[in-house]
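What follows is a structure written as structure tokens; I'll ask about it next.
Shown here: the complex without one of its protein chains, the others still in place.
We call the chains A and B, going by the order they appear; numbering starts again at 1 in every chain.
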Amino acid sequence: MKNTEQSLKENLLSSFDDIQVEISDERRLTIDCKKNSVVTVLSSLNNSGYDHLGLISCVDWIKDNALELVYILTAYTEESEKGKMNILVKTKITRDKPELHTVMNIFENAEPYEREVHELYGIHFIGHPRLTPLFLEREYKIPPFRKDFDTRKYVQEVFDPIPFVEDKKGEK
Amino acid sequence: MDRNNFGKWLRSPGKMAQKYSLHALYFCTGCGIIEIPPSITARWDAERFGVIPVATPRQANLFLITGYVSLKTLRFIIRSYEQMPEPKFTVGFGSCPLNGGMYWDSYNTIKHLDKYIPVDGWIAGCMPRPEAVFVAVTHLWTLIDKGMADGYKKYRENYQYYRKNQEKILGKLEWPPLFSKNVKNEEYRTIA
Partner (left out) sequence: MRELELYFGPQHLGMVGNFSITLNVEGDRIVKATANPGFLHRGFEKLMEQRTWIQNFPLVCRINVVEPDHMELMYAMAVEKLAGIEVPERAQFIRSIYLELARVGSHLFGLWAYANMLGFDTVANWAMYHRDLILDLFEELTGGRVYHIYIWPGGVRRDFPDGFKEKIINTLHTIGRCVPDYDDTFFNNRVFYKRAKNIGKITHEEAKRMGAVGQVLRATGMKQDIRKIEPYAAYDQVDWGIPARTDGDAYSRIWVVRDEMIESVHMIFKLLDKMPEGEVYNKIPNPFKWNIPGKETYVRCESSRGELGLYLVSNGGDKPWRAHFRTPSYNHGLTILEKALENESIADVGNIMISLYITVPEIDR
């Protein structure tokens, strides 16, 4: 009797040939794929019932000179066999001039996640209708969540040199 | 009113009216907003001290800055502060506007609020209890009596330095300067 994750793994390996699937824990599946096949993998998972995009996250591996995008999918269901599955779809892209195709055609709620990743890591999403700033108020030279942006040095350079306002009598 | 306060009332009725009706502006700036609803509802009633929340800056007297201040919020704090009519008092709530607090190494928060608008008093804590708000209000009364709660006068006298600091941190400001030249303190009339 195969359980859910093993049957899903065999289905995926038979439909796509350049991905690697790994069962990392009970009810957890990790899929590594190339950046051009992200959209097809996600749409095939959406059609087989995993229709809730939980998170789009990005990890900065500075030693390998790569940015890794992670898409986390779960299922909208009331039964607990399928509802326990968490699927992580990961892909790696280069650090200088990173760009990727958007997944808004499959999941409509991916729009604010992609705006946030664009603003904080500098990744451009092709086909996104509204890539305007979301949280930040100004532009930084290096996108602030990358590992070579030092926040303590930034605070020392920008916030500390502003002087306190002194009165005529010399008090603050 | 008892015999001790009667003499004070005769000498300065304006100060008495100012102290006992501090209307606070309703602006939820940061995480400290969690301890303000308990202090304005029935258990710790703030209205017996004269403090009620009002809707617009034009009707307000007291500005409570509850919690940390980010760069986007600072723009709105300065605009609301400049719209309030004088005399006005500012109180910093929590340890984050004092010196950065727990987010001392964040790239998006202001570390010392004192450099941008004048602040009359601070309340320490993370979060302070609702009773701390009332201790601050009674301390502000003694400062008003002695004439030491004069943040708005300092803003008027040193406006060019405050404006220079605000422009350094926020870039170009969309509103014109509030005072065109430095006004000396004797040249305008205050209440009492």
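Here, a contact is a pair of C-beta atoms (placed from the backbone, for glycine too) under 8 Å apart; a residue touches a chain by one contact, two chains touch by 3 or more.
Computed from a predicted model, the values in this text were never measured in an experiment.
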| item | value |
| --- | --- |
| Of B:Glu35, B:Asp120 or B:Glu157, the one touching the omitted chain in the full complex | B:Glu35 |
| Touching residues on chain A - with respect to the absent chain | 28, 51-55, 57, 59-60, 70, 72, 74, 76-78, 80, 83-84, 86, 88, 107-109, 111-112, 133-137, 144-145, 151-152 |
| Chain not shown, touching residues in chain B | 25-31, 33-35, 37-38, 41-43, 55, 57, 68, 70, 72-73, 76, 80, 102-103, 105-109, 126-127, 129 |
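Rule of thumb we're sticking to: only the chains that are shown with their structure count from here on.
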| item | value |
| --- | --- |
| Between chain B and chain A, distance of the C-alpha-averaged centres to the nearest whole Å | 41 |
| List of chain A residues in touch with chain B within their complex | 136-138, 140, 144, 151-152, 154-155, 158-160, 162-168, 172 |
| Chain A partner contacts - residues on chain B that touch it in the complex | 70-72, 104-108, 110-112, 114-115, 118, 154, 157-158, 161-162, 165, 168-169, 171 |
